[in-house]
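One protein chain is absent from this view; the other protein chains keep their places.
For chain A:
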Amino acid sequence: MIQEITILPGRDRNGQAEKFDAITMRAGETISIVGPTGSGKTALITDIELLAQGDTSTGRYLLLNGQVPDEEMRYNPTKKPIAMITQNTKCFTDLSTVDFLTIHARARGISDPSIVRRTIDLANTFTGEMIHPEVKVTVLSGGQTRSLLIADAILIGAAPIILLDEIENAGIFKQEVVRLIQSTGKIVLFVTHDPVIALLTKHRIIMSNGSVQKVIAQNELELRAAQNLLELDQRVGDIREKLRAGHMITHVQLA
């Protein structure tokens, strides 16, 4: 069982060593990774996803439960403890949604056939446009693809570590996603530009120039700010859904 994952420092874009000793994340913790575009956020979670051993462009090392992970963990999808949702909103695989999920479940060593149905049902709670099981994954919209891949990571990937790269970008119900994922006891990392997600996580990793600059722990004040922001975000979200549904906004709703 994965209790914790540790990142050991690599190098920044100029080849300088990163200025931290180790970052350890424990089961049940949520961490956000923030920083400007091109600051190395995606490279950091890719290192985690690949369980890098000095063999990625950053030179970082990853430990699981304080140990170097064995090769099986790194290379065998049925053993891999990590599920990552990338920014991709396009699938190339020429398969129906059902076939895609069936093969992925097989890759992950899951024999219960109901997993496919449950994954599609869960995905449909994240998106306004229903995903039909027989539709090809290549023609799903960006939001549908994202929703499907998140549901897939939660149920089929079923990994103790989940990496989410900018989930806010995809026209999905992010509150639903965040709430669901935070209650699972997993280690969850969000790469994000969204202030609500950044403030709701327990730790915040700040990136720039390809390296980790610092790690900030959540405090009381920020948590209260997050609650206020959450209400505001909820209102913005409600208005967004009304507009998407073709309704008009009244003065009262904006007040």
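As a convention for this text, a contact is a pair of C-beta atoms (placed from the backbone, for glycine too) under 8 Å apart; a residue touches a chain by one contact, two chains touch by 3 or more; residues count from 1.
In this text, contacts and distances are computed from a predicted model.
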item: Among "Putative tricarboxylic transport membrane protein", "Protein ImuA", "Ni2+-binding GTPase involved in maturation of urease and hydrogenase" or "Stage V sporulation protein AD", UniProt-listed name of the chain not shown; value: "Ni2+-binding GTPase involved in maturation of urease and hydrogenase"
item: Listed residues A:I7, A:I115, A:A153 or A:V212, member touching the removed chain; value: A:A153
item: Residue, one of A:M25, A:M84, A:L200 or A:A226, that touches the chain absent here; value: A:M84
item: Where the missing chain touches chain A, by residue; value: 46, 49-50, 52-57, 71, 74-75, 77, 83-86, 88, 91-95, 100, 103-104, 106-108, 149, 152-153, 156-157
